[in-house]
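Here's a slice of the assembly, chains where they normally sit.
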Amino acid sequence: MLQDVIRVDGRKPNELRPHSIEIYPLAFPPGSAIIQCGVTKVLCAASIQEGVPKFLEGTGQGWLTAEYSMLPASTQTRTPRESHTGRLQGRTQEIQRLIGRSLRAAVKLDQIGEITIIVDCDVLQADGGTRTASITGGYVATVLALRKIFPDTYRDLVSPVAAVSVGIVNGTPMLDLNYAEDSTADTDLNVVKNHLGDYIEIQATAERVSFSREELDAMLSLADKGIAELMESQSKVLSSLDLPE
Amino acid sequence: MLQDVIRVDGRKPNELRPHSIEIYPLAFPPGSAIIQCGVTKVLCAASIQEGVPKFLEGTGQGWLTAEYSMLPASTQTRTPRESHTGRLQGRTQEIQRLIGRSLRAAVKLDQIGEITIIVDCDVLQADGGTRTASITGGYVATVLALRKIFPDTYRDLVSPVAAVSVGIVNGTPMLDLNYAEDSTADTDLNVVKNHLGDYIEIQATAERVSFSREELDAMLSLADKGIAELMESQSKVLSSLDLPE
């Protein structure tokens, strides 16, 4: 059976990498978290600013936006700094737009007033799955930031969102790809879900081999399992502070 | 039943907008097509250049890349020109990366030698679905360009790829959203498929309301129907020139 396949790092196809979420790694921003999934490690910080983008001014609604960046030394071969080339790469923009959309789905923006939450996701180590880790960890940072300014009511202003990547490697659907798997995958799927089990985002790409409806279904089922486990970790770390998830 | 819902423009939920593909609208590039889907209208041109990006040099393989742009007057309110702001927007980069990946899946890049196909998708009128129209029309332009340099063998170098958007509007899954529907949709799904019925890309986004597995399935079924019809149109226009699809 497929479930008997053993992966490069010893995992079964339906296993997440060992993961952890550390809260408050940073002294200054109101919310921060480090999420580690295997070797991948992302520093997430949520800051709050007065005011909203132009299109929301006067509506009484808040906004959330995300920025994503890889530290140069986060990759096996050093990645040049985008501040030095003067241009954000397409990949970067795509990822930070995805993170922003996903986390906006977690916050009741119409109940926080005209403020902007900025979620910075800086990748310290990149070994696959950095964009989904950014979403899962960014959610925790966002909750902590809201707790800072709405200490009594923040529980009602957020609801969990988490994300995971899935792929088909050598014909086998696998959960939570690391970089080695990701670079040889036929298909790559990123899934973002909420606490109701509904989808926020699905992004499936087949640059090498196209995939069938059945394969899509198999991948979505793996994602269900992974996201449920990640949401449990979010819940645990937040409740450790007597914070409901 | 849902299928009884009548849409703003009189269509049923599972109907494509009237569409057409005109070939060779341009005098100079080896391949070109205008695709019109309702009011949306995209000019697709495929050019061929010697050489490939650095990472492919010496491999004997070819490459395909896409560029996407909206003419300033293509939208209801004029859109500023990205050449004037000096920066490509994230949305633009995201779209042209999607078009490029999709069309690369249509071409046997390892059999065309070290050339680069550049597919320019310039939106003349934007009324929703410009990225999927770019893929469907860009495929036709690509075939024509390959025909120019491989007149005898080009049939074996490509296989059809087409794309369509689907969404959930007021709770009803609908095929091929126009701009009015798109801006009020709960969920937006772009699907790219090949001639085998397999998926190349799925991008589903729920900025307003999350969607369930059932809703995803319903949307994917609508996409199946739409893409099949678009592929028939591709096939017809190409065969009109005695070109197999």
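Read from first to last, the chains carry the letters A and B; within each, the first residue is number 1.
Everything below uses one rule, namely that a contact is a pair of C-beta atoms (placed from the backbone, for glycine too) under 8 Å apart; a residue touches a chain by one contact, two chains touch by 3 or more.
This is a predicted model, so every value here is computed, not measured.
Enquirer: Of the full homomeric complex, 2 copies appear; what's the total?
Expert: The number of copies making up the whole complex is 6.
The rule is simple: only the chains that are shown with their structure count from here on.
Enquirer: Roughly how far is subunit A from subunit B, going centre to centre by Cα mean, in whole Å?
Expert: Computed value for the inter-centroid distance: 28 Å.
Enquirer: Of all residues in subunit B, which touch subunit A in the complex?
Expert: Interface residues on the subunit B side: 87-91, 93-94, 96-97, 101, 104-105, 193-194, 196-207, 210-213, 216, 220.
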